[in-house]
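One structure, pasted below without further comment.
Subset of chains shown; positions unchanged.
By written order: A and B. Residues from 1 in each chain.
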Amino acid sequence: MASLKDFQLMFFLAVFATVAWLATAGDPDILTDFVVPPNSLNSTDGNLFTFTGMRGIFENLPSTFKVTKAAMAEFPVLNGQSVSMAVLQFPTEGLNPPHTHPRSAELLFLIEGCLEVGFVDTTNKLFVQNLQVGDIFVFPKGLVHYQYNADTKIPAIAISAFGSANAGTVSVPLTVFGTGISDGILAKAFKTDVATVQKIKAGLVPKP
Amino acid sequence: MASLKDFQLMFFLAVFATVAWLATAGDPDILTDFVVPPNSLNSTDGNLFTFTGMRGIFENLPSTFKVTKAAMAEFPVLNGQSVSMAVLQFPTEGLNPPHTHPRSAELLFLIEGCLEVGFVDTTNKLFVQNLQVGDIFVFPKGLVHYQYNADTKIPAIAISAFGSANAGTVSVPLTVFGTGISDGILAKAFKTDVATVQKIKAGLVPKP
């Protein structure tokens, strides 16, 4: 569910895109040292380049899988720097379901616990690996991948790096079964019946 | 002074350049007019720039959805030209199931029949449109999309353009349910039970 903050950001980005097509800025090198976001003009000092939104993040263990991003939306001065990060927290049996990042590869550094990771290339070959603490795994750009903490006792924590200030995320289950694509099309696509599609859809829709 | 390690790296990179898929190094402008594939050196004439693999394609109607590509694999001189094409043929009720192209947007030109098209953006918003002959639709880069010919009498044909010589395709049903990702992970991801996952998997696996 989109939070109030999400809507504020969405509104900001909509206005942003509306007037000046600013998104066209792309992800290449910029022609200045950095790009000062508009509401930071009065304080172009070290604070501008500091993101504090991760403070204390390792002190709390979420009850389900949780991703916390430091990308352009949360940390606007990343615009034009072609890099961002995220913290991934997996409670026991926590799963980051199959998804893609349309604008970057992901480099995942496991700093706590164990993690099963996997991705599928465009020839439909699955690559799976069981990571231990200290391992780094790369998910190539644009490919479907997932991470799963199969352990029943120890949580897992990873820090991910992306080669874009806004890698974006396409969650496969929600994108396909949670957005209103018709039951008939999905049944045909997954070569199953409408009842099965409806069952999956029901499970993915948040209860009121 | 270059250390032993440096020389090892230099050697590695030299071998690397010699053997690996380096032609694939990127999709930017090239530094020559075009790149001659190695087995074409004896005939660098107009034939090199001509792809004949689509001849007669409109004369046969496939019984299921069929895509025919003119991309770098089929038409090697496209390397470095940042463009490719495909013909999409939909019999009645033919479906191109949800998929993404990791390396390019798609611009679809409907030249015969009607077509329902849709894509989902990274905020999980679904965009659907019913196209008629002559309409052009753009599927933004990296997003999940599908096309469906709902008509029961008239086939549909589209010509698609891509801004990459090798856009790549990730088919969601096959990638997720046809590549060996474990039943338990998929059940968790789609918030359903293992039996449902197994049922979908069975439908997607080709019968012997």
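Note that a residue touches a chain if its C-beta (ideal position, glycine included) is under 8 Å from a C-beta of that chain, and two chains touch if they have at least 3 such contacts.
It should be emphasised that the depicted structure is a prediction, and the values quoted were computed from it without experimental measurement.
A single sequence accounts for all chains of the complex, and while 2 copies are shown, the assembly in the file contains 6.
Going forward, only the chains that are shown with their structure count from here on.
Centres computed as Cα averages put chain A at a distance of 23 Å from chain B.
In the complex of the two chains, the chain A residues touching chain B come out as 2, 10, 93, 95, 97-98, 100-103, 116, 118, 120, 122, 124-126, 128, 141-144, 146, 148, 168-181, 185, 188-192, 196, 199-200, 203-204.
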